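Missing here is one protein chain; the remaining ones are kept as they sit in the complex.
Right, subunit A next:
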Amino acid sequence: MNSNFLRNDMVLMAVFTLVVLTMPIWLAPIGAGYPDLLQKIAIYGIFAIGFNILFGLTGYLSFGHAAFLGVGSYAAVWTFKLFSMNVVPAILFGVIVAGLFALFIGYVSLRRSGIYFSILTLAFAQMSYNLAYSVLTPITNGETGLQLSQGDARVLDHALGIAQSGLPTPSFFGMEILGWSGFYVCAVALIIAFFFALRIFRSPFGMALKAIKSNQNRMNYTGFNTRPYTLAAFVVSGMYAGLAGSLLAVTDPLAGAERMQWTASGEVVLMTILGGAGTLLGPLLGAGIIKYFENIFSAYNERVLHDVFSGLPNGLEQIVVSFTSLFVGEGWQLTLGMLFMLVVIFLPGGVMEGFRRLTKLFRRDGPQSPAGAAQPAE
């Protein structure tokens, strides 16, 4: 790290690294200390951090970012199939292909701004979804999804004499990506992705993006050609989505079209707004909160609810259970929707604004104290 990086940011980066790597320890007490969930949090965190560069910094709301996630996944699985089970080329290839795809879609969509831009991205993503689902079956394997098979070429692995019996697993130079190693690959990717985002936030380029969000017209009269700026932001965030997509494939080498559906695009919007659009840490928090609650709430079913409310009188128990069951299991999205509404109405700046208000409260009461990672990054 060189001198143009503030000491505060170095501290932030160090704390961030520590917090991410120790997630398995400090998230265990709330029932989240297992790799499947943690890697999902890390992956969707990357997705949201990248999305925030476009939405939070530049002010362009894309409703089609899941397309890049899906493209990243397909590209990674194809790399596994054709070249090697090593995760490094798969991730690189996923990021590059998603970036190129974003370059094309961004070039077309960014001719418009505001709601028209959002609609264009949504249309492109739905088009990609439908293509992946039907027309492009030879590439995407349609409904079934793209999977590994024993007959795959894997030219690099074969040339190097790395042979595996049965269906191969992704590996990091010989280390199999399974369970905890999967989480640590995602965690390292998250730390790097966060570092890049931090650099962008603290650069003149990042300041230009913020200025575009603030007053694009003024930027033009100030001598900036805003189109390449917005396009660069779009491509960078598309590459983040591609990274997230390829990590999904790394932890589970399978890619399906449903990953590109508009609900997935909507989810990353929710994550970013829930956590706090335009802040560094907010999108990651949003992703963590949504993935965690999805996991907790969707695990509940009526039987569990009967256990929980067994202390109540029989008739009342029945009513309570049938009411609460609307909000758990398959219906957990209802809970998410209500949570989202509450945040947008009472905390439009997301969870990060909540932190800011709390720190302000504490500062008024007690002596000033640095709040570490909870310090708003803005």
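Note that contacts are C-beta pairs under 8 Å (C-beta built on N, C-alpha and C of every residue); 3 or more make two chains touch, one makes a residue touch a chain; residues count from 1.
Note that in this section contacts and distances are computed from a predicted model.
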The complex's invisible chain, by UniProt name, from "hydrogenase (acceptor)", "Putative spermidine/putrescine transport system permease protein", "Amino acid/amide ABC transporter ATP-binding protein 1 (HAAT family)" or "Thioester reductase": "Amino acid/amide ABC transporter ATP-binding protein 1 (HAAT family)"
Using the document's definition of touch, tell me which of A:Y229, A:Y292, A:W332 or A:F355 contacts the absent chain. A:Y229
Which of these touches the unseen chain: A:T22, A:S134, A:S203 or A:N301? A:S203
Using the document's contact rule, name the residues of subunit A that touch the chain not shown here. 3-6, 199-200, 202-208, 210-211, 213-215, 217-226, 228-229, 232, 236
